[in-house]
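A single protein chain has been omitted; all remaining protein chains appear in their positions.
We call the chains A, B, C, D and E, going by the order they appear; numbering starts again at 1 in every chain.
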Amino acid sequence: MKAAQARAATLVEALPYIRRFADQVVVVKYGGNALAGASDHDGLALFAQDVVLMRQVGMRPVVVHGGGPQISELMSRLGMQPEFRDGLRVTDAGTVGVVQMVLTGQVNPQIVAAINVHGPLAVGVSGGDAGLIRAVARDERLGFVGDVQTVNPTILRRLLDDEFIPVVATVGTDDIGRPYNINADAVAGAIAEALGAAKLVYLTDIDGLRRVVDDPSSLIRQTTPDELDELMADGTIAGGMIPKVESCVHAVRAGVGRAHILDGRIPHVLLLEVFTDEGIGTMVVGER
Amino acid sequence: MKAAQARAATLVEALPYIRRFADQVVVVKYGGNALAGASDHDGLALFAQDVVLMRQVGMRPVVVHGGGPQISELMSRLGMQPEFRDGLRVTDAGTVGVVQMVLTGQVNPQIVAAINVHGPLAVGVSGGDAGLIRAVARDERLGFVGDVQTVNPTILRRLLDDEFIPVVATVGTDDIGRPYNINADAVAGAIAEALGAAKLVYLTDIDGLRRVVDDPSSLIRQTTPDELDELMADGTIAGGMIPKVESCVHAVRAGVGRAHILDGRIPHVLLLEVFTDEGIGTMVVGER
Amino acid sequence: MKAAQARAATLVEALPYIRRFADQVVVVKYGGNALAGASDHDGLALFAQDVVLMRQVGMRPVVVHGGGPQISELMSRLGMQPEFRDGLRVTDAGTVGVVQMVLTGQVNPQIVAAINVHGPLAVGVSGGDAGLIRAVARDERLGFVGDVQTVNPTILRRLLDDEFIPVVATVGTDDIGRPYNINADAVAGAIAEALGAAKLVYLTDIDGLRRVVDDPSSLIRQTTPDELDELMADGTIAGGMIPKVESCVHAVRAGVGRAHILDGRIPHVLLLEVFTDEGIGTMVVGER
Amino acid sequence: MKAAQARAATLVEALPYIRRFADQVVVVKYGGNALAGASDHDGLALFAQDVVLMRQVGMRPVVVHGGGPQISELMSRLGMQPEFRDGLRVTDAGTVGVVQMVLTGQVNPQIVAAINVHGPLAVGVSGGDAGLIRAVARDERLGFVGDVQTVNPTILRRLLDDEFIPVVATVGTDDIGRPYNINADAVAGAIAEALGAAKLVYLTDIDGLRRVVDDPSSLIRQTTPDELDELMADGTIAGGMIPKVESCVHAVRAGVGRAHILDGRIPHVLLLEVFTDEGIGTMVVGER
Amino acid sequence: MKAAQARAATLVEALPYIRRFADQVVVVKYGGNALAGASDHDGLALFAQDVVLMRQVGMRPVVVHGGGPQISELMSRLGMQPEFRDGLRVTDAGTVGVVQMVLTGQVNPQIVAAINVHGPLAVGVSGGDAGLIRAVARDERLGFVGDVQTVNPTILRRLLDDEFIPVVATVGTDDIGRPYNINADAVAGAIAEALGAAKLVYLTDIDGLRRVVDDPSSLIRQTTPDELDELMADGTIAGGMIPKVESCVHAVRAGVGRAHILDGRIPHVLLLEVFTDEGIGTMVVGER
Partner (left out) sequence: MKAAQARAATLVEALPYIRRFADQVVVVKYGGNALAGASDHDGLALFAQDVVLMRQVGMRPVVVHGGGPQISELMSRLGMQPEFRDGLRVTDAGTVGVVQMVLTGQVNPQIVAAINVHGPLAVGVSGGDAGLIRAVARDERLGFVGDVQTVNPTILRRLLDDEFIPVVATVGTDDIGRPYNINADAVAGAIAEALGAAKLVYLTDIDGLRRVVDDPSSLIRQTTPDELDELMADGTIAGGMIPKVESCVHAVRAGVGRAHILDGRIPHVLLLEVFTDEGIGTMVVGER
């Protein structure tokens, strides 16, 4: 009976969120790392289940993914050597072809397949489809390394209206159709902005941002773009977290409701974040 | 963390029911007894919360109520004596006027008000509104005691389409508009049939039907119309449960998905029944 | 043949009004007095027929009623004594319970039934339904005597869109759902304003407003809010007419097309007012 | 007061017809004779008013007209002589050109103009427009004298849906677009059938059909196709009434609700027929 | 094979225009002259085919026509003499009756019939239909000679929405329904403006406007309203071209996309103008 009342309490807590997020877009960045390890396949299955449940109760999840480890592995199998020019890593035509093949042709179908075990729900989308991600070269010397110039969210809107779950491979194309390698965290943020998402969620392998890197007790539960600017300026936030945090800052300032950095290793972390009052990981909210 | 995973498990269990019951009608019979005792006001508030949550996640609850104790009380205050003819209790014009006043003018607004604490959701409906409940006299000698002749569910459909929660006072009217006293359990069943409800739920003050009346361990978790016919024939089910059980049998045979006899004293029993896998009370399902 | 041409003339006169008032809301205040006398039942039947005909040719009538005599009668049967505090009549919880029972549970179903002899058209609505009438206490010492704070006309709009005829019992509720006794004339005006009605009609037992109370020849056929303000200021209009006249003045100033004070004792007075050129009773029109 | 009650009675009688005929098609054949005399222009104005009122209260009137006298007049002004072959009157290309010019270019605009005094309501339609009336030659020796082969009512349906009043000039065209002279009474019947009209009305200069031609007291108020077949067979009905009566018989048998032969000289005869209980002229109803 | 590639080239050129002009209105003024000569009947057939093809690929052609030669011919047959007052030609009631008969009853059905050989597409419309062309007298002494006062394009919009091809006879009516003779070129321009046409096309019997009247090599391929104003001011453009050119100037300034003066004698000149890159005749485009 006590268990029953605990369940009832969970339901009373969760149900209002269903109404609140009905028809709302939630963009989830799912990391390539999560897929790379063999043991993570269970993680992918749990993640897929969460996304399907969100869709089934009327939310509009969009999955965005990269695939760094998988790209490195295929390059290695092909005997391709990283090239540097003036000390910077270069993405030549051959390399970007591998990037596109792996993201669009290997990682994307894997996530789509994991979701579609539950029904014909997920549809893979690449940055070139319907002009979704228009890229611009970052620096000519680096070849096909690009930044997001514009996002044309029409294809995502149509798929969401038709109750599909879009899964986006983060390749961009320029105005004559050539592919570019683009940072997946940045793409996730740009798509969240373009869709006016209610939430932008980064699933990572840390428990959130910390004020003191080595001190778990300094976990930041809630913060603002301004504070994050400071933390990046003073070096507290650094390295691979920078693109995620910059994207959170930009997206929240551009009107995305909330941005989250969550620990993707916690089973069902997406459901817990969305449907319970309890805070998980780090949440970024706008000043006002 | 264990608590979090228990919550996640509850959510994973509950969310598919939300999809399954989206836009489905659930008719809930709420007893007048529940309202009569002072301490039950908390019960009414919890019940109202459950109904509101069901509505908010897209279900279409309809509340049906009687009000026996309240009618008796007003008759007593008015000094009205029950009248008998040939040994049967008679409902004369004065008595049915009191019945209508109490159900439509006292009990109904009380339930509506409890729900509308959460927003402008509930709308009281009496059997005469838009020809909802057409009654026919059971026996001329008994006066205005009626049976359900037909249900015209149009007004309920319209209110449900407009996302309101109808609360039905179980008074019927004949073809020249005179009110009749009708058994509320029977009205709940007839409305569930007319609306093609997915569920018909009776909230009672017992824990369900039992095969041996005094043996709590003989609680019937799941049964069929045929078995219930036998249990009524052999007297296992008797007295005030008869109209409820007959209505369950009739409704399930007429296509209502499932009928339930639940213990209304359990907090949030409606949510637990609808959104968890665990069986509560007695469930009646059709043979096939 | 002369009779035929008289009929043709009536039709030529009436038909353009049908187009003019198509889909227009007409709020009609029907007095409790009219129902109280036995001989008035024919009056109720004629009134019901008029309302049904208006609905059938595409208008959107809304009936609003009080029930003073019926309330007094039940209080007397219950042996309830009017209570006074500091010289003012008090409405305690018991009294407002009687008010609600009588208006919502006795008078309202009676009007609904009279209309529904013609088909499943009328739907009773009480002030607590879907938050229709939010009341605020006029004076704490008077208990549950309220004024209209806001009208939420959604439920009326939905019912009108679905081609029903709403019949409104003038009970209001506060923010925690407690009922209040409110002046029915004021409610009629507030509803007409909230619905942007084309007409607000008070059916009374006088032939209209007069400039000289005892002189029938001083009947005011047409007037304006400003003139009515003066007539109330100088005492020409007084007593029970004040709430009606104030509501007319307020409603016309708030955009209601026309307000009328008609003699409800004239058979079919509603039809004659709406569908003929001839002026009946007193009409209030805006200045411009 | 007595006058007021007579008006009220007319309204109570008329209003239900408005509901009954809402969106129903009424085809009215208006004779060319009615237009030819100078004094009839008032008749045209009254007729136009009736048609507009019918439209304004939601009916769908269609006007069909001929123009015999006007055709004869223009032929005479042009010095054209009627031609006969084998004793039959011949309509050569020149003659049918005059027919078309007069019906489509003179009579039709005159009726359209009379209606459009009330607003931009009437639209002239000729049989060649959108393939409305496909004609087939009756007898090659007679030249361009045709019978209705098929009616394509699409253009009329569209105009009615757009709330216009179609005014049809009864010229037909064959499959290569040549015009034919067709009996206007027959066209009216064929259009009523094609539109599934509720009523087909012939406005004539007699008071109706009679059983004994010279005996006004033998006026037939209501009859059936079978009886009319007999009356034509025994010669009681003869001459110019034959096409009208045959069209009535055919139309009612084909599902048109009622056909009427009315005295077009009675002012507002259309309104009196449609909106009063009193029978006027002769009504043809189907057997059943 | 070369022929095939030439065809392919034509298609590659034409298909984008189909998208560009989808749902766009094109008003085509077709001259009465074109119909008057016997040999032009082939011209009418080709013209009709072009208009039908434009409609079939989704454009919205509107045909506007006059009929000067045909009017003169009927007046002559009727022995009517042109009347002059103060040196100006007068249109009395008899004359305007002839104008209306010929335009609405002779020329209009001829064009409608030529189009409807291809299916039930064309619908004749006269200026009095649904108040399409409201005329105002130019000068009382001239009688029924009118100018366009307003265009009510509702009937044209409805017919275009229903995928019909309107064919407009250029008669106007005043506020009491009397017909007026109006310049057809001016009507074409006014209709193009009222419909927000993409193109206004005058089919003439010249190859376009010239800078030097007798020098074919001075054909103006593209011009602007300002230049045309100058060419009219200095007399280069004169005579019967004035109403066409003035209408082009007015229409382009009022927002019509382009106006064209084409040689109607070139077979399929409409198709060539609309669907090929090559310029034909004179095109008027707005300054900017």
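Note that in this section contacts are C-beta pairs under 8 Å (C-beta built on N, C-alpha and C of every residue); 3 or more make two chains touch, one makes a residue touch a chain.
Here the structure is a predicted model, which means the values were calculated and not measured.
With respect to the full assembly, the chain omitted from this view is in touch with A, E. Of the options A:126, A:183 or A:223, the residue whose C-beta touches the omitted chain is A:126. Counting the whole complex, the residues of chain E in touch with the unshown chain are 4-8, 10-12, 14-16, 18-19, 49, 53, 56-58, 266-268, 271-272, 275-276, 278.
Contact between chain A and the absent chain runs through residues 77-78, 97, 100-106, 108-109, 112-114, 116-117, 119-126, 128-132, 152, 154-155, 158-159, 162, 164, 171, 173, 176-179.
Everything below uses one rule, namely that only the chains that are shown with their structure count from here on.
In terms of Cα centroid distance from the overall Cα mean, chain C ranks first. The rotation relating chain C to chain E, fitted on Cα atoms, amounts to 120°, rounded to the nearest 5. When the C-beta pairs in contact are tallied for C-D and for D-E, the bigger tally goes to D-E. Here the spacing of chain D and chain E, counted between their Cα centres, is 35 Å.
Rounded to whole angstrom, the centroid-to-centroid distance between chain A and chain E, based on C-alpha atoms, equals 60 Å.
Averaged Cα coordinates give chain A a centre that lies 72 Å from the centre of chain D.
Contacts with at least two other chains are made by no residue of chain B.
Taken chain by chain, the contacts run in an open path, each chain touching the next and the two ends left apart.
Under the touch rule stated earlier, the contacting chain pairs are A-B, B-C, C-D, D-E.
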